[in-house]
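Every protein chain of the complex appears in place save one, which is left out.
When the chains are written out, they are named A, B, C and D in that same order, and each has its own residue count from 1.
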Amino acid sequence: MSSTSSALAAPKSGRLRKKILPYLLSLPALLVCIGILIPFFTAVYYSMMRFRLNLPYLKGFIWFDNYINFLSDPAFWNTVQISLLYAFLTVGLELLLGLGIAVLLQQPSKFNNIVSVLLLLPLMTAPALASLMWKLMTNPNFGILSYLVSLLGFSDFKWASDPSTALLTVVLVDIWVYTPFIMILLLAGLRSLPKQPFEAAALDGVPQSFIFFRITLPMLMPYLLTATLFRLLESIQQFDIIYSMTQGGPGDQLMVFQVQAYLEFFQYTNVGRSTALLMVLWAITFALSNVFIKQWLRLRERTHGNG
Amino acid sequence: MNQLSTSQRVFRGVLLGLVILFFMFPIFWIFLMSFQTNEQILRIPPSIFFEPTLINYQALITGRLETQAGNLDIAFMENLWNSVFLSSSAVLLSLVLGVPAAYAFARYRFRLGEDIAFTILSFRFAPPLLVLLPLTLYFEDIGLSNTYTGLIWVYQLISLPLILWIVRGYFEDISPDIESAYRLAGHSWLQTFLKISIPLARPGIAAAGLLSFIFAWNNFVFALVLASADKQPVTVGALAFVTASGIQYGQIAAGIVLSVTPTLLLALYAQRYLVEGLSLGAVKG
Amino acid sequence: MSEVQLSLNSVDKTYYGKKIEAAVRAVKNLSLQISKGEIVALLGSSGCGKTSTLRMIAGFEGVTGGTIQLSNHEIQQLPPAKRNVAMAFEGYSLYPPLTVRDNIAFALKAERVSRSESDAKVMEMAKFLEIEEILERYPSSISAGQQQRASLARALVRKADLYLLDEPMGQLEPQLRSVLRVRLKQYLQEHQMTTVLVTHDQTEANALADRIAVMEDGELQQFETPTQLKHRPANIYVGTFIGEPPMNTFAAEVKPVGKGFQFQLEETGELLDYQKVDFQQPLRAQLIQHKRIVLGLRPHAVKLGKGALQAQVISNQWLGDQSHIAAEFANRIIVAVSHQREEFQLDENVPFHLEAEDLHFFDAENGNAIAHGLEM
Amino acid sequence: MATLQLDRVTKKFKKDVVLDEVSFEAEAGETLVIFGPSGSGKTVLLRVIAGVYEPEEGKVVLQGHDMTDVAAEHRDVGMAFQNFALFPHFSARENIASPLTALRKSDSEIEQQVKSIAKLLKIEHVLGHLPRALSNGQKQRTALARALVAAPKTVLLDDPLRNVDAKLRFEMRLELPRLLRRFGSTVLYVTQDYREAMALADRIAVLVGGKIAQFDAPESIYLRPSSIEVAKLFGEPAINIFRGQVNEQANRVLVNQNQLILPKGFQNKAGKTCDIGIRPESIKLFREKRVGTTSYEVITITPLNERSVVLLRSQEGLELLATYPAEEQTTRIGDAFWGMVVPEDLMLFETETGQRCLPEQN
Partner (left out) sequence: MSDKAKSLFEAYAAGKMSRRELLTKTAQLGVAFGAANLMLNKASTDLLAADFNWKAHQGKSLKLLLNKHPYVDAMIANLENFKSLTGMNITYDVFPEDVYFDKVTAALSSRSSEYDAFMTGAYMTWTYGPAGWIEDLNAWIKDSSKTAPNYNWEDMLPGLRASTAWNGVPGGELGSADAKQWCLPWGYELNNVAYNRNMFKKAGVEPPKNMEDMVNVAAKLQRDLGGPYGIGVRGSRSWATIHPGFLSAYANYGQKDFTVSGGKLKAAMNTKASKDFHELWVKMIQDSGAKNWSTHTWYQVGTDLGAGASAMIFDADILGYFMNGGDNKEAGNIGYAPFAANPNASAPTPNVWIWSLAMSSFSKQKDAAWYFIQWASSGDHGMFGARKMDFVNPVRQSVWDDSEFRSRINESYPGYLNQHDLSAPGAKIYFTAQPLFFDLTTQWAETLQKMVAKSVPVDEGLDQLASSIDRQLRDAGLG
């Protein structure tokens, strides 16, 4: 019968092939990314140089001087502070809002499904374009929002142009663009939660708030973590919205890392300082992402039964 | 179940109404704006009553805008095409590279496996400029400056980690027994992968693909720094409406509307996958 | 039994799909009265409506028609929380973020039972269900059987008017299952806990329940004690559903001979001869009236070794304390059970006989029982 | 000829040893049941044979060829999974046909073979359905059909009856052996139901903690279990186990002040402590006193299908489980029974190891 012959013809190297297969599968993806590691290491090198394109005679390796200079540079600390503030503010508010909306839309119904797709629209508007939209709407002369706000009596509301409201305005745009992302993740999470624990709780007469905080939220935790991870790290690196809305102003009000680094490079051609700034940002990001991924892996272990 | 009192229902309705208002109003307003002339837009106070005009769309689509300063060439449709081409190529490439890798991480525990996975994922968290700045300094040398290839490669930074992350989790949620069953039926690994694993992971792949498409489409800074005019996507191209002879608000609006349309259509099409695809897998943990 | 604790009155449940034609009537005109302290099993194959019934009692599903009374109050309009019902779910109903201990104590905590009292109760339940060792673990890290016991503990630890147990032992290992069955029944009886239990496993229903409600296709087939169900099945469905191995059935023509009868099997014409048996009058009249009947034969009643009938053995399985012998008879398979080890070989022709008092008579038209044995 | 050989197969997951040097052989056409409590490694064993898992050590030999390093698709093995593992996006027909398409058979040939096995398993009418539209029983038959359709030399069945209801399970228990005989394959059948194991097996491999505890014909295992562990796994209700003291004459054993008659051949145990095993059905119960009986009080009664299980307590306080046919329904709690243990059925086990003590032959 054919079976015997096919067994004979079967490659004996099955075990070896099985060992190699995962590497074969993952290597192309890795290689494509590795290519990007080269610029990364270049950046590390540049960050340790006095390197301004327009002062070529100053070029030289200075070890960590760029970083040491940061320590005494109020502008740098301002950047750190603003970046973190911006990140925590946006992500915090987006989480709250996204969670709220996801809870509102939790029951799968036709209406809720349509609303949830509609609410994705802002996410599909490129942040650069969304900023443009909001700039139009907050234009003090013809902007609809300025007009509406003036009807409410705030005729002097300056949106992104005033230091006291610039952060608020930019955060508002960030919330507008990215809350849908969190919403859709959490909605997916809520909808995939098993029903039985909630039925059990309903039967036991446990109060809604008790259920929400003790059961729903913890069960949603992996989703919340993923959403926070992706958003927080993107938010701390925010560029598009801030650059388009205010270019970092007014004053140094919104000088976050990437805007500062962009200006340092493209306008001041200060490669050393620019890359050093980005390295600091990378370190912060990496540390944060590590914390989150560890936490996420821990939860995953638990749900997969090894906890 | 789920018996809500009337007051609860009204409360929910009001909340939902506010949410929809906040998220939809800007889009609605820009939509209206796109049918107005600059003059109408600049009216003070703003008004929602106007005589709609198609000149903005006409200008964008024909690529010619008549102003007092002469005829302006607008490459908007080219930009739109660039966006479509760049985003879909980038996502396709990411899928081709990322889905097998995601499968490997999901199914096999191999030496360095987690490290490789984390390395790829961590690219998602590297500040884009950190990579871009050095790249501008020597993209020229490796012959990738101002090529679609170069851009698509850099776009992998956005799309690949996301696809890997979501699809991996999705594969993990599929019972390996189903794959084993197909192999035991006498099919090779590749056949099994193509006929069983991928079809079963389709919602996850679709959701990941859609999300990364959206992010690729929305990208601004990569294209801004690396692309020359003829390779530029809409995000950068839309800035062209700011001209010395005035800001073409109507066209900006029309441009925004047009640029959102393709992703919206895609999302509508893939909507049922989105929630389903995200609910399993990665995110879930 | 005394006072009625739970009463279902003509309860109906219809699930409406997208189209009217797709509507499914899952429970049909179900009426049940359950006394205080009684343990009742809803038994039936999957899709028979037993789970829908349980969920209506719990309040997860609304009734389409009829009323449900618990402790003399109509509850069908109340939300689940207001019904004072405790339930153990079939599957993974534990709260994943909480330890097993917190899971069990969750409702107690919400009821503001004192810490010490709650601890004591949890410990008592844990000992009872042999889960003391996993109290600090999380649900995902314990086996399905342990999860099920934790879920059971969570339901039993509460004070409620009614306990609903949905397949409470389905995930347990056979050994543990038989031990816990006994223990659980004792516990429920001792504490006078009115219980409705849903199961597809008759062994479990028999072991635990005072009375069993057999359901099929949304309809209540019979509601009786386990013994009555076995000895006096109300219809063919109950007859073949209850009993392991299932009852053998043969369609036959009734031929009165003298005081007795002969039953001629419809397909192949074999005669089961009971002309010498004295069929009492009411039964006799009934049988004559029916002409065509279905005969039911418990495998235990098939006496192998001697007799006028012959069957060819197709399978002889010894299970330690009993033998199951399947044999071909009248183009059908007849199954016999013997409490000793039988040595019949495959294809061997074995004589057998059936006592008249072991016969069950069913109406061939509607399947309803006419009589069991010679009684009537 | 042994068509299936396992040679000291060891499988680990991280540090857990799931299979510990498992060796056995199966003959062509034989049905071998792998029986054990959950977590004993049954499923893993099957997967190692199928090629889904790789053993760390040892060899898997099928039809005389070392298959240890051969990919699953080249082993000529059919397998039915406990959770069915049907391809959800294929119809029942495509599911069943999948082993045939791999063999590149013609469409008509495939259709004909699928039809014929579907007929055998009574699922012809649902061939066009997707798995989600099938009942559990239909799914199980579809999975079975898929495993068998290409008539593989080795068939692996992983607790295929676990998820189906009692009636169907009983029917399948009758039908399956006949069906398997038709294909002439070597069958490895995993179950944790001892009745199923006894009903279906030519031989049973009892797997406990990753090791083969006993490998023998069903009756041998039931009647002569190699250890307490194995004895406990067979029989419902489970075997009664007591600590007992064998008297100097080695003809009685004292259990909790009750004297039980010891079968012959245990001289070497005289005066020693042993564990005594008594199967519930080995206790003969009578309503009235007879010679050699002891009086017991009924503590609980639990109906168990055709039998009733009673927990009995002797005056000396010995508690044991016994069964009697369910037809006698008059028993009440508190009733008295006169019971006698059939001496030949009494089993002795070493207290330390739990191994069964064999009677001396002479």
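Please note the rule applied: a residue touches a chain if its C-beta (ideal position, glycine included) is under 8 Å from a C-beta of that chain, and two chains touch if they have at least 3 such contacts.
What you are looking at is a predicted structure, and each value in this text was computed from that prediction instead of being measured.
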### Query
Which displayed chains make contact with the chain that has been left out?
A, B
### Summary
Touching the hidden chain, out of B:Met24, B:Leu42, B:Ile61 or B:Met77, is B:Leu42
### Task
May I ask you to list the residues on chain B that touch the chain which is not drawn?
37-39, 42, 44, 67-73, 136-140, 145-146, 224-226, 228-230, 236, 239-247
### Task
Extract the touching residues of chain A with respect to the undisplayed chain.
52-56, 58, 135, 138-142, 156, 158-164, 166, 245-252, 262-263, 265-270
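Definition applied: only the chains that are shown with their structure count from here on.
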### Message
Can you check which chain pair, A-B or A-C, has more C-beta pairs in contact?
### Response
A-B
### Message
Need the CA-centroid distance for the pair chain A / chain B, whole Å please.
### Response
15
### Query
Taking each chain's centre as the mean position of its Cα atoms, how many Å separate chain A from chain C?
56
### Whole-Å separation of chain centres (CA-atom averages), chain C against chain D
25
### Task
Indicate the residues of chain B shared as contacts by at least two other chains.
1, 189
### Touching two or more other chains - residue numbers and ranges from chain A
202, 221, 303
### Query
Which bits of chain C are touching chain D when the two form their complex?
45-47, 143, 145, 173-175, 178-179, 181-182, 185-186, 200-203, 206-207, 226-227, 230, 240-241, 243-246, 300, 314-315, 317-322, 324, 326, 333, 335, 337, 339, 341
### Task
Over in the complex, which chain A residues touch chain C? Could you list them?
194, 196-197, 199-207, 210, 214-215, 218-219, 221, 302-307
## Note on the structure
chain D residues touching chain B in their complex are 47, 50-52, 71-75, 77-79, 81, 83, 85-89, 98-99, 101-103, 146, 150
